[in-house]
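The complex appears here without one of its protein chains, the remainder shown in place.
On to chain A.
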Amino acid sequence: MDMNSFSPMMPTSPLSMINQIKFEDEPDLKDLFITVDEPESHVTTIETFITYRIITKTSRGEFDSSEFEVRRRYQDFLWLKGKLEEAHPTLIIPPLPEKFMVKGMVERFNDDFIETRRKALHKFLNRIADHPTLTFNEDFKIFLTAQAWELSSHKKQGPGLLSRMGQTVRAVASSMRGVKNRPEEFMEMNNFIELFSQKINLIDKISQRIYKEEREYFDELKEYGPIHILWSASEEDLVDILKDVASCIDRCCKATEKRMSGLAEALLPVVHEYVLYSEMLMGVMRRRDQIQAELDSKVEALTYKKADADLLPEEIGKLEDKVECANNALKADWERWKQNMQNDIKLAFTDMAEENIHYYEQCLATWESFLTSQTNLHLEEASEDKP
């Protein structure tokens, strides 16, 4: 197996995928670079929507060019996610940002919301690009390169809405059975997912709350410094010291603002992405269970001679392969996902700690230099008083 070639015929055996994982994070092997930027508002007679510019740079042979620029809207991202889930039901597809703001907004398109969404969409596409299997998905390539009309016509192909609805109904029906016969390792996985989901949701709430409290602290602190300036207007002997205190408080205020934005950049989006991931994971478990349920129902049919006994063994054979593939794909992707999760969480919290350290260091320097200047002043005055 030549590890350094990136042929479009990606082998799907777990072994090669694991080997792929080892080289994944080395920068010189990355050959697909995607950015999402420039949100633009479009107004038609029917609706208003936002498109985002997507720039792709690549050295891969299967791409017609080395650079692409397209515009996509949220609906298009949803379509892509759906196609990926369809093609790889037991792979952990990266989550999309929510359709609507959680707390319910008056204005659908306020700037913060758009920016948060843009960053999340950027993350989404890059995660797909970094995934050893998903990166070679055909729909992904079309998403990145096709012009608007090409994408529309491509979207119209493939299973329609009704058949997808039918799939969902079957999935719900058979998912119950799948849970009963779930292998041990997937039981463990499911337990982990449930607990993880609880914890990450709590951490998400706590982190959002911290941001809110820091913002409110900042708002009050902004008022605090100027009062000292006001005071200095009526105190001729204390003018300097009061002004110095005011400027120290203002500097701490700026440091607080920086800490807040650091939290918003480094921690909140990461934690929130994993909240969405935990929902995604539960969906993956269900799909795996459903695939197994299909097999189980055929096996049951064979056992109780319910349907056509001749065709069943062949069908069962195919389904057994399908189950094995699905399980292996999930197992490998699960390991990869866990590793990434640990790294991402670790990095996010380390960054948060770093932001706090930096914040306190800045404030410390501010007050220490104030104290030094006061001490110097005092020494000056003392030496002046001496005969």
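Following the convention adopted for this analysis, contacts are C-beta pairs under 8 Å (C-beta built on N, C-alpha and C of every residue); 3 or more make two chains touch, one makes a residue touch a chain; residues count from 1.
We adopt the following convention: contacts and distances are computed from a predicted model.
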Per UniProt record, name of the chain withheld from view ["Ribonuclease P/MRP protein subunit POP5", "Peptidase S26 domain-containing protein", "Thiamine pyrophosphokinase" or "Sorting nexin 4"]: "Sorting nexin 4"
Residue of A:64, A:220 or A:314 touching the missing chain in the full complex: A:220
Chain A residues touching the omitted chain (full complex): 191-192, 195-196, 199, 202-203, 206, 209-210, 213-214, 216-217, 219-221, 223-224, 227-228, 230-231, 234-235, 237-238, 241-242, 245, 248, 252, 342, 345-346, 349-350, 353-354, 356-357, 359-361, 363-364, 367-368, 370-371, 374
